[in-house]
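For this view, one protein chain was removed and the others were kept in their places.
Per-chain numbering from 1; labels A and B assigned in written order.
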Amino acid sequence: MAKQRGAIVVDIERCKGCELCIEACPTSVIRMERKVNGKSYHFAYMENPAECTGCNNCAIVCPDGVISVYRMKVEV
Amino acid sequence: MKKDILLLKGNEAIAEAAIRAGADAYFGYPITPQSEVLEYLMLEKPEERTGMVVLQAESELAAINMVFGAASAGRKVITSSSSPGVSLYQEGISYIAGAELPCVIVNIVRGGPGLGTIQPSQADYFQSTKGGGHGDYHLLVLAPASVQEMADFVKLGFELAFKYRNPVMILSDGLIGQIMEKVELFEQVDRATEFDQSWVTTGKTPDRERNIITSLNLQSVMQEKHNFKLQAKYKKMQSEVRFEEIECEDAEYLMVAYGSSARVCQKTVQLARDKGIKAGLLRPITLYPYPSGKLNEMADRVKGMLSVEMSAGQMVEDVRLAVNGKIPVEHYGRFGGMVHSPREVLEALEEKIVKK
Partner (left out) sequence: MKMEVQDISKQIIDPKNLVYDRSPLMTDNVLTYCPGCGHGVVHHLMAEVIDEMGIQSETIGVAPVGCSVLAYEFLDVDWLQAPHGRAPAVATGLKRIMPEKYIFTYQGDGDLAAIGTGETIHACNRGEHITIIFINNGIYGMTGGQMAPTTLPGMATSTSPYGRDVSTMGYPIKMTELVAQLPGTYYVTRQAVHKPGNVRKTKKAIQKAFENQKLKKGVSLVEVVSNCNNGWKMTPVKSNTWMEENMFPYYPLGDIKVDGELVK
């Protein structure tokens, strides 16, 4: 059976750690990294990549446009 | 219909000249004593004659900002108002000067301060020549003394505005705005300009970077640099100085007057010479840049100077700066909407300069 699987790439240095992507994610994929970036912001990363469906929600609510979304059909 | 020689009010001459100078747009708001400019334009339908846009704004604030918008497209834009309205223009003028946009602004000055009178005055000299709004900037200021010059200076104003990418002010008053004189009008000029258009905001095309018209620099180092650039431009503008000499060659006493005052003083020169007083008149045509060099040179030849203005004494400060203490410099003028007569000026010349 084919399933939509997604993944995000975060532009770490542009992320301001506002956490709006965490709120927007329907499958609780994203968390904030404990480490900080060059501007001292915690930044988003995929904590549960297996749950990502590539729905774009996190990316379109991101005020800084730091999230790129990828999606493909995977056989499971 | 060919209308090369017309009998026009000064204000109408401004309007007709704007169309003929190939202006792309006029934005304005009614105010006495210059409402004829907008009225004439509306009657003439310049949209049909040349494609020029004419729009009555809801306020002077809006009018000057419409000028700002249209000027950013690299088009020839003109507006006119009178003193209280020009005060409202100042915010926009400061932005336009800061952003280095060309445009022509006409001020048909009336008596002030406040709402003042609707009669002629020259009390907006400081505002016009020293900046007017906030920040270090200058307008290039032309002072017509006839209806003919009202028309000619619109064309000249556009040329200078584009040459320097700087707002040009035509500083006139209710007297020249309202009198009717014969005007020989110049031929219709093309709306397109030959000046550099690389900076205009008309839409970013693939062949260039985006253009940004702004007067903002959050980094003070950059703002200072921008100011140095502006100052260098104002220095360059000094070469545009224009003036008229009337009976100056053998003059012992010199009157300095512009616009309407210069017309009055022209008669005073005659009256003085009839009485054996060797008077002359220097008429600054550009008020910024100011003919300081000429006045300084004249100060070596004459015994005293009288700055004659319809104000409490504004231009006299520039005359004194130019003369730098070499000879006595005094001021005379009626103001608040009153116009001095040639005889009043002669009396003042005798009292303040000749007898001293």
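By definition in this document, contacts are C-beta pairs under 8 Å (C-beta built on N, C-alpha and C of every residue); 3 or more make two chains touch, one makes a residue touch a chain.
In this text, all values refer to a predicted model and were calculated from it rather than measured experimentally.
Set against the missing chain, the residues B:R49, B:K204 or B:K356 yield one that touches it, B:K204.
Contact between subunit A and the absent chain runs through residues 5-7, 9, 14, 16-20, 22-24, 41, 46, 49-50, 52, 54-57, 59-72, 74.
Mapped onto subunit B, contacts with the missing chain fall at residues 24-25, 27, 53, 55, 57-59, 61-63, 65-73, 75, 77, 91-92, 95, 99, 201-206, 210-216, 218.
By our rule, only the chains that are shown with their structure count from here on.
Put simply, the C-alpha centre of subunit A and that of subunit B have 61 angstrom between them.
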